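Missing here: one protein chain of the complex. Every other protein chain is in place.
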Amino acid sequence: MFLGRLEEMAGRPFQDIAASAPLDWTDVIGWLGDCCSTALLDAVRGEKVRVAINGALVADKEGLILSDGDELAFLPPVSGG
Amino acid sequence: MFLGRLEEMAGRPFQDIAASAPLDWTDVIGWLGDCCSTALLDAVRGEKVRVAINGALVADKEGLILSDGDELAFLPPVSGG
Amino acid sequence: MSDVRLLTAPFDPAAELSAFTAAHPQAGGIVSFLGQVREGGGCEALELRHYEPLTLPAMRDLAARVRDRWTLGGLLVIHRSGVMLPAEPIVLVAAAARHRRDAFAAADFAMDHLKSESWFWKREKQGGEWRWIEPREQDFEDIARWA
Partner (left out) sequence: MSDVRLLTAPFDPAAELSAFTAAHPQAGGIVSFLGQVREGGGCEALELRHYEPLTLPAMRDLAARVRDRWTLGGLLVIHRSGVMLPAEPIVLVAAAARHRRDAFAAADFAMDHLKSESWFWKREKQGGEWRWIEPREQDFEDIARWA
């Protein structure tokens, strides 16, 4: 799932990761590098973008491990206002 | 005019002062002493009761001067809440 | 412009707030306070009395002070006088502003000052007996917050 402006950058709200679990952060970044723009990749790596797995926020995104069927969401900062 | 609990103490919301103007504070107190209860008189003299003439608050009630047709109001503290 | 009213008959706060909101589409936020006679607690009726030459002018004066202090698109102040039953509205204050913070502060300030300084005398019916309500210390503390 790509939320907020990341959806525009990805050109789609969500995308299946066609790779065999388990996947770690390096696998995810590698997959993003193949599928999407460098701008998206930079944004996702940035410290302001948080990550949730199946709706639960991940404290340390670089330490994540994805299992089969997990929903990974990239969350840019909320807009406030 | 007797406002708030003073109305109960006076037994009426208002009362004509049948005396010839000008009247000062001593005249008013004298008239109240004749017409009404001592409790009312004590309350009106107390520092918590304010006085208005024709809807305008009087800063120093003991210095007031009433003309013919003036409306004198005795105002106990407001209830708040 | 402020809308300040002293009413001697019941009013519908939802309809008033709805009309106020519709009149201020350029305001990003509207804060309202509705005070009503509490149900339960033994109060059978509440009576507010006012003194015509003082009460409404003082409410208008308060509204002007609120408008001077905060940047508002609109201000609504409606206060009942007379006898009210439990769950009946007593007072409605609403502030419309571009900025949320202004609307909150204006409504809060208006309520603190309406409650403690307005020319209303209140009595409450409990167990069939009316008794006058005296000023409370809390009201002076509420006002001191704004000094």
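Think of it as A, B and C in the order they're written, each chain with its own count starting at 1.
FYI, contacts are C-beta pairs under 8 Å (C-beta built on N, C-alpha and C of every residue); 3 or more make two chains touch, one makes a residue touch a chain.
These figures come from a predicted structure and were not determined experimentally.
Considering the whole complex, the hidden chain is in touch with A, C. Check C:Ile30, C:Leu48, C:Val66 or C:Ile133 against the missing chain and you find that the one touching it is C:Ile30. Seen across the whole complex, the unshown chain contacts chain A at 1, 3-5, 7-8, 52, 54-57, 71, 73, 75-81. Residues of chain C that touch the chain left out of the display are 13-15, 17-18, 21, 25-36, 38-41, 86-87, 98, 100-101, 103-104, 107-108, 111, 115, 142.
Following the convention adopted for this analysis, only the chains that are shown with their structure count from here on.
Separating the CA-averaged centres of chain A and chain B is a span of 77 Å. Note on chain placement: the centre of chain B and the centre of chain C lie 28 Å apart, centres being C-alpha means.
Averaging Cα coordinates per chain places chain A and chain C 51 Å apart.
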